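The complex appears here minus one protein chain, its other protein chains still in place.
Here is subunit A:
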Amino acid sequence: MLNLLSVLQKERFSPRFYVAAATDNMSLQKVRTLENSLADETGVKVEETAQFMQIYRSREVGQSYLTSVWTTLIATAHALWIMFKIRPQVILCNGPGTCFPLCAIAFFFKVVGIRWSSIFYVESIARVRRLSLSGLLLYKLQIADQFFVQWPQLQRQYPRAHYVGCLM
């Protein structure tokens, strides 16, 4: 995500809200460091351009699918709350797992006409031949407005995806 952020024109995307999984301690730390140095460079207070929050995961790696039903519901409720709080115009996610409830809710809002968010999904660099479950759902259900993969093999299998090279 950090390399991905570096290729985006950040002045166009402000304020930036970073949402990471509740059990992930390292990602927000790293992004905070990036945003702090950006704020130092531009002389703006970091609180004005970036905020950081954590969301419950729908499913942990290795968790049984049965208990996942309940944790997915909780994650979805939490995602709903976050979506109301942030009200984003652009959602950029780089899966897997954490982002699905947020994207699904954003999509639902679009469909019923509450709010319009553009949804961009970048599949993990670790996915060379097969999509992750989140990726597959977002692709098949056409939830993402643009779907990005980092390896050409995936683009051949999923033609609506854009191959954007290794971003990490």
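As a convention for this text, contacts are C-beta pairs under 8 Å (C-beta built on N, C-alpha and C of every residue); 3 or more make two chains touch, one makes a residue touch a chain; residues count from 1.
Definition applied: contacts and distances are computed from a predicted model.
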Completion exercise
Name check vs UniProt for the chain missing from the figure, options "Membrane magnesium transporter", "RALBP1 associated Eps domain containing 1", "Adrenocorticotropic hormone receptor" or "Glycosyl transferase family 28 C-terminal domain-containing protein", returns "Glycosyl transferase family 28 C-terminal domain-containing protein"
Handout entry: Missing-chain contacts mapped onto subunit A
Key = 1-4, 7-9, 12, 20-21, 23-27, 30-31, 57, 60-63, 90, 92, 94-97, 118, 120, 122, 124-130, 145-146, 148, 151-153, 155, 162-168
